[in-house]
Structure formats: structure tokens, C-alpha cells
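Structure first, then comments.
One chain of protein is taken out of this complex; the other chains stay put.
Naming follows writing order (A and B), and every chain is counted from residue 1.
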Amino acid sequence: MDQDTLGTIAPLAIVTLISVVQNAFFAIKVEHESKHCNGKGFQRLGSSAFDRVYIANQNCGHTYPTFLAMLWCAGLLCSPAPAAFAGLVYLFVRQKYFVGYLGERTQSTPGYLFGKRIIFFLFLMSVAGILNYYLVFFFRSDFEKYIKMMTSAISPLLLIP
Amino acid sequence: MDQDTLGTIAPLAIVTLISVVQNAFFAIKVEHESKHCNGKGFQRLGSSAFDRVYIANQNCGHTYPTFLAMLWCAGLLCSPAPAAFAGLVYLFVRQKYFVGYLGERTQSTPGYLFGKRIIFFLFLMSVAGILNYYLVFFFRSDFEKYIKMMTSAISPLLLIP
Partner (left out) sequence: MDQDTLGTIAPLAIVTLISVVQNAFFAIKVEHESKHCNGKGFQRLGSSAFDRVYIANQNCGHTYPTFLAMLWCAGLLCSPAPAAFAGLVYLFVRQKYFVGYLGERTQSTPGYLFGKRIIFFLFLMSVAGILNYYLVFFFRSDFEKYIKMMTSAISPLLLIP
């Protein structure tokens, strides 16, 4: 790969690596809890604590391919830096979700979905990138610079809770 | 990214975006049903309706990474347009599968697998692309044009139920 392409891929790859570390953290939590509950091996129906960690891991794992696909689409089609930033915010939200799920009070477990706003932002970035490609293709009018500027300007707003 | 590469990626990215919208639809269905069943939060063992929507979402989510990997491999290695078309058909079949799973009569739930034919078609496209690369590499004989023509011709056959 030449340096230019690598420069586009590198920030996205870094976020992917961090997300893999987080996945490993979740998986180790699950394995630890499963060993804590019964010494013999992995069983799904165990104590309440194990059930909670298992479901939290499952919910996080379920949205992981969607997140990865959005991250890379937004990064490649539009602009890598804001996409990587949004990815980092998503990983932070996911960490909070996972820890919140393990909390003592079962009543206050968070819902099934999380990070909707960030996924939506990445989705809009991808749509903007695709639209721009077809605008260039059909009308020769390139808004890439404005889109990149706008996404960079909007991305800090994701930090607002 | 230059315009040529973007032209290859764009159709695949559009299908990916549509699949993400569908994933969001499935997830919202699950969350809605989980709130409907118990007001307090997310629990896995609930009413029969929730169980069905949960399992349908899980089965769809399970094959999602496989589908994405096949879609992009077939699109990048062989030809993007037929791959994107097959992806669209797959998303349609998935929608039908999900809705069918939620139907009233439990006896007639569809099986665990769906869209086998489409995944198989994308798989064959990827294999053809890889074979062609090695043919060019070793024997300098390029069948790319014929492969692209053939896949374009075969892809409408996926519409046959």
C-alpha cells in the first residue's frame, strides 16, 4: 500500500484496534464470570451476575459488525479523521453501557440500543460521501471540501451527552 | 480516494448502508417488544412474542458478518454491480425471513438458514475473481471481461423464488 492510502486507513485501523482490545476486555469479563460461577466450564444459565455480563456482551457484540461497517464506510467515502473521532466516542459510550449493565440495581439496566446518535452521524457521513461521488460523476460539481469541513465542525457536537 | 476506486466502492457502500438501516429496524423492533413486555428494562426471557423477535434478530445478526464479507469480497474481486444486486436481493429475503418469523403460527417458523443461494452466488463470484487473478499472474490470460459479463447475466436469476 502506498503512503496516501495508508494515511486514510491508519486512523480507522487505530480505532478498530482499540475496539478489538475492548472486545477482548468484554470477553475476558465473561470468561472470568463464567469461571467464578461454576468451576467446570462454560454454561449459559448461571447466576444472575453471569446472566447480566453475558447479555451485555451479547448486545455489544450484536451491534459490532454494524459499527465496523459504518466506521469504514464513513472513513473511506467521506473523511477519516471525523469518522475515527466518532468511532472513539462510540467506544467510550459502549464502555459506559457495558459497565452500566453490570451495575447492582437490575431495574436501571440500560435499554437494548446505545450510541444511536453516533451511528446516525457515521451514516450521514457515508450518505454525504456517496452523494458527492454521484454529483461529481453526473454534474462535475465537487463539494468534497465543504463536506469534510462540515463533518469536522459537527463531530465535536457528539461529545454533548 | 480517487474517482475510479470510489466508483467500485459506491454500489457496495449503498447496499451496506441499506443493510444498516435494516439492522436498525430489527433492533428497534426488539427494543419496542422488550419495552412492551416489561416496563423496567431489557430481559431475555419474556413473553413468546418477545422470544420470537429476539431469536429472529439473533439469527439475522449471526449471518450479517458473513454476508458483509462475501458482499465486499465479491464486489472488489469480481464485479461490483452484480454483487450489489445480489446484496439487495439478500436484504429483501432477510426482511421476508424476519417478518415471517414474527408471524402468528409458531409451527410455520422458517428454519435457521436463509438466503443460502445468494451467499453461494457471491461466494462463486469471489472464487471466480481469485481464480482469474492467479490465471493472469501465472499464465497472462485474462478472463475478467467474460466473468463480469457472465455474472451480470446470471444475477437476475436470483430473483426466481
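Note that in this section a contact is a pair of C-beta atoms (placed from the backbone, for glycine too) under 8 Å apart; a residue touches a chain by one contact, two chains touch by 3 or more.
Everything quoted here is computed from the prediction, not taken from an experiment.
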Completion exercise
By the document's definition of touch, the residue of B:Ile28, B:Ala49 or B:Val136 touching the omitted chain is B:Val136
Completion exercise
By the document's definition of touch, the residue of B:Leu76, B:Val93 or B:Ile154 touching the omitted chain is B:Leu76
Fill in the blank from the handout: Listed in rising order, the subunit A residues that touch the chain left out are 1, 3, 6-7, 9-10, 13-14, 16-17, 19-21, 23-24, 27-28, 30-31, 34-35, 40-42, 44, 57-58, 61, 64-65, 68
Problem - Residue numbers in subunit B that touch the chain omitted from display - result: 8, 51, 55, 59, 62-63, 65-66, 69-70, 73, 76-77, 106-113, 119, 123, 126-127, 129-130, 133-134, 136-137
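Heads up, the rule we're going with is that only the chains that are shown with their structure count from here on.
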Handout entry: Euclidean distance of C-alpha centroids - subunit A vs subunit B, Å
Key = 20
